[in-house]
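One protein chain omitted, others in place.
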Amino acid sequence: MPPAMFVHCEEFDVPLRAGPDLADVTPQIARIITASGVRLGSAQLTAVGSTASLTTIEYEPGAVEDLKQAIQRLAPPDQPYHHEMTWHDGNGHSHVQAALLGPSLVVPIREGRPKLGTWQQVVLINHDIHARRRGVEVTIIGEV
Amino acid sequence: MPPAMFVHCEEFDVPLRAGPDLADVTPQIARIITASGVRLGSAQLTAVGSTASLTTIEYEPGAVEDLKQAIQRLAPPDQPYHHEMTWHDGNGHSHVQAALLGPSLVVPIREGRPKLGTWQQVVLINHDIHARRRGVEVTIIGEV
Partner (left out) sequence: MPPAMFVHCEEFDVPLRAGPDLADVTPQIARIITASGVRLGSAQLTAVGSTASLTTIEYEPGAVEDLKQAIQRLAPPDQPYHHEMTWHDGNGHSHVQAALLGPSLVVPIREGRPKLGTWQQVVLINHDIHARRRGVEVTIIGEV
């Protein structure tokens, strides 16, 4: 009989500055994996909201700044956006940036820990034009 | 003893116009989650085909138009593509766009419903140059 599988879900949020701003959320993921008791499986992450995204990068100030600049090139804040014509909330570029980056990510769990590269951190990105707390739903599925 | 986990799989497709064209498929995802009976877990989505992709955005006409334009900038249809030299099917840019956006997405399930932001919808994108029905494979894993 195989070991019993189960699901463990948690949400967390982190304060971020006006976008594009990034936070390393690997410690939160590691903590939730430990709390779940899952030793083998995956942590499935989804950023909640249409102006946030998730990816991985080497979390050091230079690479973070480079990524911010590349994100701004994908959808520059100073261009006209159709979203603005209706909503006038100034974040047309934020929606486009977040959609291109994508809201979800899968992190493998091995021996009860996230299995990533040594210099590969999970980052949560706020693309909105205001400082905001941004939330992540974590779905952990696996076995003890 | 933990509640029993199970997997529920379904496919659906939707008609889309020539790309880039988007449809809000959140209702289909919600319906399949309900049909599965899963209350806690995740819906894992994969667009079938190499000229389709999935992401989330606020599904209102302005943001949708902005995303279409950003997608066209990533791989403009009016540039030369190596794919054309062999296949002459006019969709070299479609393949590049779909590969950059990515075919898969994870939607958390909480209390039997997709847990996303209020203005965050799941969108299926056709990048091909013809109108096509585009399919999505949905793998739901979780517990009652």
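Quick notes
Order as written gives the chain letters A and B; numbering starts at 1 within each chain.
Note that in this section a contact is a pair of C-beta atoms (placed from the backbone, for glycine too) under 8 Å apart; a residue touches a chain by one contact, two chains touch by 3 or more.
The shown structure was predicted, so the numbers you read here are calculated from the model rather than taken from an experiment.
Among the residues B:Ile32, B:Val96 or B:Ile109, only B:Val96 touches the chain that is left out of the figure.
Here one chain is not drawn; of B:Val25, B:Leu40, B:Ile57 or B:Ala75, the residue touching it is B:Ala75. When the full complex is taken into account, the listed residue touching the unshown chain is B:Gln44, out of B:Gln28, B:Gln44 or B:Gln120. Across the interface with the omitted chain, chain B contributes residues 4-7, 9, 44-46, 48-50, 74-75, 81-87, 92-93, 95-96, 98-100, 102-106, 137, 139, 141.
On the side of chain A, touch with the chain left out of the figure occurs at residues 1-3, 5, 40-42, 44, 55-58, 60-63, 65-67, 70-71, 74, 100-102, 104-110, 115-117, 119-121, 123, 141-143.
To be clear about the criterion, only the chains that are shown with their structure count from here on.
Chain A and chain B have Cα centroids lying 18 Å from one another.
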